[in-house]
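Every protein chain except one is present and positioned as in the full complex.
Presenting chain A:
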């Protein structure tokens, strides 16, 4: 009896101890030096996959740079929730990218100003021009973060359309003999005709003609198409009239009415997936991965990386299930701007160093080293002879085997280490021959394409995804304005309106699409929409537009 009591007591103590250990145990683990290698921690407020602790390329990079970084990602929360919790707790990793919640981190005083350091690190200094660095300055005059993406070194090598589009499966285009599809009406006519002729896939699974992702912040797949349909580029929150330099609301435009009315008609016809507005992101990706979905609007980065690999593994690309972007506008003969060329600097977020980091110089040195060509090649191409080969002209190429290997999940975790949320380049390598990453190397890109996509490109006389859409320059120095709306918080009237507009659109846009009586539903929607005071939001956007144009004039 006595022994049993002792045992129970011991267990209780152990439990209590483990609870306490969970609270404070790992406090000073970070930045520990292991055999002279500095170890940093990083949190990125986007979904991502952790790599193994003994990842091979990570070790190689650590040998060169003397540092490595343990990266953690968002799981099951929004960026704001994760960052908000972090701020409330007051503990941060060394590096952070707060995504949509970057502004909160700045306001909480969690970030280290970087402008005094930048001059000491040549690769970081070179990363942006003076004007671009100034754009990154916050209202207190300091630079707190380095935007990692959209930076093109040398000549641009665009192959993939990494952005939003109306996508359609290659099999639909092939069945119809590769017709020109230029308007939304033609797009849905084509899908309807195909669906009538081929209601199922080869194995008898029913097709889903068109689905809409509407999960939380990803509802752009439903909401911002009117902007593109009117031929405007992705300013994300407004359209900008380039002559009058005036912001316009795309939510209330005549095109918006036409677009949602069309969706409403298609919904009644049963073309639009009835689960559209209730599916989660995971369910959506699972759906696309079965190859059942003929078409949708989405951003390439939002679906392609997971869906394309799984279509390939199931051999569904032989049935033509890969997605092709189409240059669609509301009426024929309009110029579309689904794709923009050139660097896009999103000043709303980036990689920052927090006040909890004890070795700011070391952290910046690490960023600096990651931008060196040797390490950059390791990050995106891998190890020479293992992940890619070099031909006699110095051009990098991969064999089919290497390509398959690189898309294998286990291999990615044990071998590849891209440090994908640290600053990086696209465009041309410093050797002047290769692209900064394999998917932008023209030969590598084309060799890696599936047959259904190749055939489709040939039929349309295109060589890349970008050729399918055509390309245009960024419209002006203010572009993209979403980098400002992303920083709005509820502390200003415009930010408050922006938040409320989002809530209203989340609820009413699906209602409008599913409504029996479209006109009535649209009127209801417009009434509550006006109650959000969108003008306050537009005014703040207009002020920002003018501020950015003024800023730019200083450099001319």
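Basically, a residue touches a chain if its C-beta (ideal position, glycine included) is under 8 Å from a C-beta of that chain, and two chains touch if they have at least 3 such contacts; residues count from 1.
What we mean here is this: contacts and distances are computed from a predicted model.
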One chain of this complex is not shown here; going by its UniProt record, which of these names is it: "Sugar ABC transporter permease", "NADH-quinone oxidoreductase subunit N", "ATP-grasp domain-containing protein" or "Germination protein, Ger(X)C family"?
"Sugar ABC transporter permease"
Which residue from A:108, A:146 or A:307 sits in contact with the chain not drawn here?
A:108
One chain is left out of this view; which of A:39, A:174, A:283 or A:356 touches it in the full complex?
A:283
Consider the whole complex, including the chain that is not shown, and state which of A:51, A:112, A:239 or A:509 touches that chain.
A:509
Just one of A:44, A:95, A:149 or A:219 touches the chain that is missing; which is it?
A:219
Contact set of chain A toward the excluded chain (per top definition)
76, 78, 80-81, 84-85, 87-88, 90, 101, 104, 107-110, 214-215, 219, 274-275, 277-278, 280, 283, 489-491, 499, 503, 506-507, 509-511, 514
